[in-house]
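The chains shown are only part of the set, and none of them has been moved.
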Amino acid sequence: MDKVRIGSVGLGRLGLQHAENIAGRIQNAELIAICDVDKPKVEETARRLGVKHQFTSFDDLVACKDVDAIAVVSPSALHTGQIAAAMKAGKHVFSEKPLGVTVAECKEAEKAVEAHPDLVFMLGFMRRFDESYKYAHDKVVAGEIGKPVLFRSYSQDPEKFIQGSIAFAPHSGGEFLDMSVHDIDLARWFTGSEPETVYAIGGCYAHPEFAAYKDGDNVSCLMKFKNDCMIFLFAGRTAPHGYNVETEIIGTKGILRIASIPQKNLVEVLDSHGVRRECSENFLERFATAYVNEVQEFVNCIVEKRKPSVTVYDGTKVSEIAYTCKAAFESGELLKF
Amino acid sequence: MDKVRIGSVGLGRLGLQHAENIAGRIQNAELIAICDVDKPKVEETARRLGVKHQFTSFDDLVACKDVDAIAVVSPSALHTGQIAAAMKAGKHVFSEKPLGVTVAECKEAEKAVEAHPDLVFMLGFMRRFDESYKYAHDKVVAGEIGKPVLFRSYSQDPEKFIQGSIAFAPHSGGEFLDMSVHDIDLARWFTGSEPETVYAIGGCYAHPEFAAYKDGDNVSCLMKFKNDCMIFLFAGRTAPHGYNVETEIIGTKGILRIASIPQKNLVEVLDSHGVRRECSENFLERFATAYVNEVQEFVNCIVEKRKPSVTVYDGTKVSEIAYTCKAAFESGELLKF
């Protein structure tokens, strides 16, 4: 069996991680090419990871005959275009979220995917590939917690990275689009349902800079889903303790909590501060294995000629919902979907 | 210093607990009289606890010269009237929640209290007297968590008591009035602020019987408070694990969680089910010490001639808010206060 030869575009923080994973941690895959506008970074990374082809132009990557599949880890605004171009060139595509920066773009991506039913397309909702989230999902599907009553999910970035958040604020689309999209994806995945209404609030509790973009530093929303499940989402940029992603699913027969504290590892420290767990610092640390697992699944789908469970339509739905949450937050009104 | 001689009315489950506490666990207090319509229960309890006066009529209790203070632990519908009668007779009054079953009744209770500024009146929001809640509140007041961003509070009754909940449904006033009042009190106490808006949802996920009373078996609401704090409350009657009351206060500088799991005690069991904590079964178990502490504070106020921090107005405010939550739930609309 030949290895799937992957070309990866984008060498930012997550892009580098994906490149390293493909180069050394994914079975049946080979990192055959990398592409970024930063030529020195491309050269250094290619040397370090032993990558055959180096590109600074995405068109050249797409044109490369050795490439079977492309991993899109470029800036969000480029996703839709690169997905379409890559698939047109006959490449399988793994794309990081978001599918597009507008719902219209997402619809374009849908068309690109629909035009190539023979190719594998997968969107990077990595939390679904985290061992703990998968384990919990299996239990829910098996009926172990009964009917879902309340789904609560938090996404919190540490306060110590606030300057980065402020700098990115003009481009982030706001907390619901930037952070809650993963929670929205989980809510749909765990409940198998779609939202009917949303009420969203929040504000700038520590950092007034976000107000200029009609955003807050901490926001939340309460949604009613069609199956009556209550959905409470919270996103914050000022977490004092670390990078916190936690989810609770209350069912009629059982309750599951995933990562109710963001423990860094299995070490417990007992000292003058009490008995404590140190915390994860960022998404790369928390979801290190999930980032490997999701690309492994992408590769497995190509090898086994099947389609991933995360579809292009999930990307569109999540964007639609996040935009509605944003609109609810900005208007202060109760919105219906 | 003489002991405060307390007469207690109502010998239901909580009434008996209060009677036992006053009889043996409160300093500077004496259980001098008990009153209930159930004569055999009055006799048995008086004998067991060594109580001097036994009454089956509240009027007789009020008329008793030996009684300095009255503890009202009777059915909710009687609270307002008994508060007024007791204070008119010159007795200090400790009353269990609710202050009244309607906001109008609460206002009457306010008048009764205002008419007797020399008497101590205290409402039984016992959670404020739980060691853990007090400890957390002290930290918030000391500024240790910065500005409050999100206040989340759950009140869950175990599924195994569901038949009792169903039987009581016609009289409970619904989950917001029956259960969330304590969370509403905590929200006001911890944030020092009042609500502006509320959106409430929920339903009958396991027990359709509640629908007949426009109630659910699990409900939640999202409120915006005047200080911008987000308030998320959840109340449920189908908890699979036990009696769960938990609260989280997310601030800009720290986060506090009170009783994030309802551990029964300090025993951890490691067996074929994994590593587990058994859970509290009911409010009497979880708040055993708080019920003692609150009456001790009532007695201390009488002895030290000062007023409790929980006022009659807290009772009215909480009722007003709970009724608005109920209206929001029934209408499906976003309501403003």
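As written, the chains take the letters A and B, and residue 1 is the first residue of each chain.
The rule is simple: contacts are C-beta pairs under 8 Å (C-beta built on N, C-alpha and C of every residue); 3 or more make two chains touch, one makes a residue touch a chain.
Model, not experiment: these values are computed from the prediction.
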| item | value |
| --- | --- |
| Number of identical chains forming the whole complex, with 2 shown | 4 |
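One rule holds in what follows: only the chains that are shown with their structure count from here on.
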| item | value |
| --- | --- |
| Between chain B and chain A, distance of the C-alpha-averaged centres to the nearest whole Å | 43 |
| Chain B-facing residues of chain A, complex | 145-147, 149-150, 159, 197, 199, 201-203, 205-206, 218, 220-222, 224, 228, 230, 232, 234, 236, 238-241, 250-255, 260, 332-334 |
